[in-house]
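Structure, as structure tokens:
Note that this complex is displayed minus one protein chain, with the remaining chains in position.
Entry: chain A
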Amino acid sequence: MIELRDVAKTYPGAGRGAKPFTAVEDVSLTVAAGRVLGIVGHSGAGKSTLLRLVNHLEVPTSGRVLVDGRDLGALDGRELRAVRRSIGMVFQQFNLFRSRTVLGNVAYPLRLAGVSRAGARARATEVLRFVGLEEQARRHPEQLSGGQRQRVGIARALATSPGVLLCDEATSALDPHTTGEVLDLLRRVNTELGVTIVLVTHEMDVVRALCDEVAVMSGGRLVEHGDVYDVFARPRHPVTEVFVRSALRDLPGDAARERLRARHPGRLVTVPVTRDAAASARLSRLLRAHGVDFTVAHAGVGEVRGAPLGSVTLALHGEDADVDAFLAGLTAREAARDATEDAPHGATREEAHGKAVA
């Protein structure tokens, strides 16, 4: 288990007279064993700094870091290095040793941990088999593709069987296909080996594909932290909203909305689609009750952690009075529902005349 208690990191300003810079401020965060936490935020938000605080590559200016109950700040150099062996780390640029073979890279942390040459070889081979690179053991990093290099990086980080894996933008240097492979591997690391993963990324798709929880950073602070589905369904902070938008893309953009209005002269209404299956049944019943028909004008529904999430925009057809009654009924239900259940980005809204009903 990882516990950050009110950690802050202030870098002394570079050069004479430069102002100190606070990269991380007042962050408290707990990651339970076996979980996968994604930390997202814009560039410069302090994500990497926060991650580096976890294994004390960066010592916090204030606050405490506890890993499995041990306060890293209370350890001496030797003890700290021992703890680091129980925390693997994976990097955006892989950071493999060019002077060593693939096997040599993976064996390196084992040798540091005092494992014999033969023992290190055997264990390294085993880990390489786990990441599917046994065949490449004798090659050098520059002979491998980006995806293979990152798998070596992961194998190296896992060699000493750590309970925690820290990933700093582990897929950001990779193409989408290779990213998928690496994410699949990380998922296996979590499910098959039970390793706790803390992953820094600026891609919400990575969070959606892999994480149980997500934490959002902005300006060095933690502005949101919660279950991935909940945060996707109901982002609270504007920065979170931007990130969720980037992955969900369920609402028509402004230009698309103009086109929709031109194409559908009737009333438009956007309704959320969530893991609450009863909601669409209610919608269907309400349409029938008021004798309102619809055509789908726009829809964006994706899966988040195995459950549907998104919205559909319907163009409504019927007598004005019926449509009004339907919308009133829908809004009433939404208002009641809103307090208790998932509703992406607030709630239902009527698009006609640019007026939000919710």
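Throughout what follows, a contact is a pair of C-beta atoms (placed from the backbone, for glycine too) under 8 Å apart; a residue touches a chain by one contact, two chains touch by 3 or more; residues count from 1.
We take it that contacts and distances are computed from a predicted model.
> Which listed name, "LLM class flavin-dependent oxidoreductase", "Xanthine dehydrogenase family protein molybdopterin-binding subunit", "ABC transporter permease" or "4Fe-4S ferredoxin", is the one UniProt assigns to the chain that has been left out?
"ABC transporter permease"
> Just name the one of A:Met1, A:Leu66 or A:Leu112 that touches the chain not displayed here.
With A:Met1, A:Leu66 or A:Leu112 as choices, the missing chain is touched by A:Leu112.
> Can you work out which residue in A:Thr61, A:Asn95, A:Thr125 or A:Ser172 touches the chain that's missing from view?
A:Asn95
> Write down which of A:Ala82, A:Leu193 or A:Ala332 is the residue touching the left-out chain.
Answer from the full complex: A:Ala82 touches the omitted chain.
> Check each of A:His42, A:His140 or A:Arg187 against the chain that is not shown and name the one that touches it.
Of the listed residues, the one touching the omitted chain is A:His140.
> In the full complex, which bits of chain A touch the chain not displayed? Write them out.
So the residues of chain A touching the unseen chain are 55, 57, 77, 81-85, 87-89, 91, 93, 95-100, 108-109, 112-113, 140, 156, 160, 166.
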